[in-house]
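To keep things clear, I will list the structure first and then write my remarks on it.
One protein chain is absent from this view; the other protein chains keep their places.
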Amino acid sequence: MPALITLTTDFGLRDPFVGIMKGVILAINAEAKLVDLTHEVKSFDVLEGALTLAEAYAYFPPGTIHLVVVDPGVGSERRPILVSTPDAAFIGPDNGIFSLVYEREPAFEVRHIIAEQYFRKPVSRTFQGRDIFAPVAAWLSRGKPPEHLGPVIGDYIRAETPKPEPSGGVMMGSVLRVDKFGNVTTNFRPGDLPAGFRLLIHKRRITHLVSNYSAGKAGEVFAIVGSAGFVEISARESSAAAKVGAKKGDRVRLELPKKVAF
Amino acid sequence: MPALITLTTDFGLRDPFVGIMKGVILAINAEAKLVDLTHEVKSFDVLEGALTLAEAYAYFPPGTIHLVVVDPGVGSERRPILVSTPDAAFIGPDNGIFSLVYEREPAFEVRHIIAEQYFRKPVSRTFQGRDIFAPVAAWLSRGKPPEHLGPVIGDYIRAETPKPEPSGGVMMGSVLRVDKFGNVTTNFRPGDLPAGFRLLIHKRRITHLVSNYSAGKAGEVFAIVGSAGFVEISARESSAAAKVGAKKGDRVRLELPKKVAF
Partner (left out) sequence: MPALITLTTDFGLRDPFVGIMKGVILAINAEAKLVDLTHEVKSFDVLEGALTLAEAYAYFPPGTIHLVVVDPGVGSERRPILVSTPDAAFIGPDNGIFSLVYEREPAFEVRHIIAEQYFRKPVSRTFQGRDIFAPVAAWLSRGKPPEHLGPVIGDYIRAETPKPEPSGGVMMGSVLRVDKFGNVTTNFRPGDLPAGFRLLIHKRRITHLVSNYSAGKAGEVFAIVGSAGFVEISARESSAAAKVGAKKGDRVRLELPKKVAF
């Protein structure tokens, strides 16, 4: 089984940066199989990168290595890290990009990558994708064990996604992301929505949390748990975003059923 | 020889949908080789998807599997189908996307894919690319025979490309597509153009149907049969679309030589 490495960046497709990282990988492991998740993450948007990765990684076969480079802190002192789970490995900057992995995986280990013998030299401060992340992913794909790459750390950065906040008896959340088909990812978690909830976005009221799309009625706008673990607002055969007029950053209001004492 | 699967969608490259389909395929067949035709088909434009596929598929080696997901009818009751020819297989929705394959291939078989044991469960109504088409393509690439996937059907959908229509003694056709290099695909077929024809588009007159580009004169705008089987308006070293000012949807007028009785 050939080693599989996915790539997720904010590099875009016009410059040869992604191609260069692939060249570096293949120069170390000519057998590696490379799959692009996306290179169109909004520049430096760590949350969007984290959501993209979280939506996709679970669909890949065991042993897949996910290389993610979205980093506003180019050249800063943040650490390169390796996150290992029983099924996958993640390589990228310690800037919170793997926070949704930490949240979802029951078991994982985070290592600070310090084994400079696996880096390209001299290491550029601005293109660590080429000089650190790509070669380390390639060596890992050749079977180099994680413990050779650096020590386990506990103080890695765990970024919080913006959380819904209480406001006058309701919870105010927001839209994290809208995909091409109009699915609207909110920052509510399934556990935030008790029976009897009402979500409001631009005056549209949503009261139905379905377990899969086919349970939604045609024409209805409903809530569903998306593959990144957040509540999404969707419609069965059309764009929920278009139906409710939602875009990234919009507010989503959660009203809970009133509890009264007996 | 590794199994080869091409992918054609209207998913775009920003969201991780294409990457997810590739993950699903590689989790089933780690040896599959994946080639993107395009993911920039105009959203839900079945005709554009059909033309893209028709232009490209014949260049791939025998045994290639072409996975196509362009479908305005998300979640509707249209069937997933497999089209087999002696040289290739096509997997996608039964919405007419393979109509140009039906037209060009002397022998083919269409099957309704019903073998749910090869689907990802639960099957999403909105992302059948991930849950039906990708895994079925992967199993087919591992050698699963078509007859295990579902029964042959005869009532598959054969979409008509918009046909030229008679209008006051001439035929009125239209521009189906303009590519990046300015080749203008019309909805005329080679058989529509008898000796002595005159095609008119925005007052430019074209009277020359050449068999290959080198037969066109420099500077001339001429007609040629494109690889999707339609008459294209081209120029040898420049953009015919720019020369004649043509864009998708524009009218193309065919004047035939007058026949008079002896």
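Side notes on the structure shown:
The letters A and B name the chains in turn, as written, and every chain counts its residues from 1.
As a working rule, a residue touches a chain if its C-beta (ideal position, glycine included) is under 8 Å from a C-beta of that chain, and two chains touch if they have at least 3 such contacts.
Computed from a predicted model, the values in this text were never measured in an experiment.
Taking the complete complex into account, B:T64 is the one of B:T64, B:N95, B:T161 or B:T186 that touches the chain left out. Within the complete assembly, A:R130 is the residue of A:H66, A:R79 or A:R130 that touches the hidden chain. Looking at B:L13, B:V46 or B:A246, the residue that reaches the missing chain in the full complex is B:L13. Residues of subunit A in touch with the missing chain: 11-20, 22-24, 26-27, 30-31, 34, 43, 73-76, 122-126, 130. In the full complex, subunit B contacts the hidden chain through residues 1-2, 4, 6, 8, 13, 33, 35-40, 52-53, 55-57, 59-61, 64, 179-181, 183, 212-214, 218, 234, 236-237.
We adopt the following convention: only the chains that are shown with their structure count from here on.
For the pair subunit A and subunit B, the distance between mean C-alpha positions equals 34 Å.
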